[in-house]
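With one protein chain withheld, the remaining protein chains of the complex are depicted in position.
What follows is chain A.
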Amino acid sequence: MLSAIWETEGLQTVGIVVLVFASIKLLHLLGLISFSEDSVEDELELSAVRHRPEGLEQLEAQTRFSRKELQILYRGFKNECPSGVVNEETFKDIYAQFFPQGDASTYAHFLFNAFDTDHNGSVSFEDFVMGLSILLRGTIQEKLNWAFNLYDINKDGYITKEEMLDIMKAIYDMMGKCTYPVLREETPRQHVEVFFQKMDKNKDGVVTIDEFIDCCQNDENIMRSMHLFENVL
């Protein structure tokens, strides 16, 4: 007798419990209530960043470009990035278009950090044009300095083997899979070994800026290739 009552009661309780849970889930689905702390409205990112560069005269003074060249550069830059800044994603996209066979995102990340001199997460036109000024119109010293800065990932003044390996892997990643001969796992590592043997004079495992610049200045190929892109603009 009792069991029959309990049966009916039990079923009813179960039904009511299921109903309550279902309604809570429905409300959650509709977005009326939320369980976790972070709400959905955090999606409002700073997408409306607008950046205006310094005046033309100041940029002319700071870089080695002529007025006309700065104009051309800015027009192209503004056309591609109407908001005035480039973020890392755009960098990676651009590089992916140039090197479609491989994965250019790691190298683009390092390059982005090298251009973003004030480390605020975005490259403004000033950063862009100052980087280009060094690369295209700078002295050999400045160019080598820039390259060192690129390789030194944590910007501590020393290039360690791990940093170099990261950079090397990033470069080899850009080549992609389909190369002749086939890229093997240890190829970047061997390349790093060669590099360190050439550059690390006192064999202390790191390459400092002076070692780097010295060694590069004694290497003809590197010297010649530094002048390679001078007529880019």
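FYI, a contact is a pair of C-beta atoms (placed from the backbone, for glycine too) under 8 Å apart; a residue touches a chain by one contact, two chains touch by 3 or more; residues count from 1.
The working rule: contacts and distances are computed from a predicted model.
One subunit of the complex is not drawn; among "CBPA1 Carboxypeptidase", "Phosphatidylinositol glycan anchor biosynthesis, class S", "A-type voltage-gated potassium channel KCND1" or "Proteasome subunit beta", its UniProt record names it "A-type voltage-gated potassium channel KCND1".
Among A:L30, A:A61 or A:L228, only A:L228 touches the chain left out of the display. Although one chain is not shown, part of chain A still touches it, namely residues 4, 7-8, 11-12, 15-16, 19, 72, 76-77, 79-80, 93-101, 111, 114, 128, 131-132, 135-136, 143-144, 146-147, 150-151, 167-168, 171-172, 174-183, 187, 190-191, 194-195, 212, 216, 220-222, 224-226, 228-229, 231-233.
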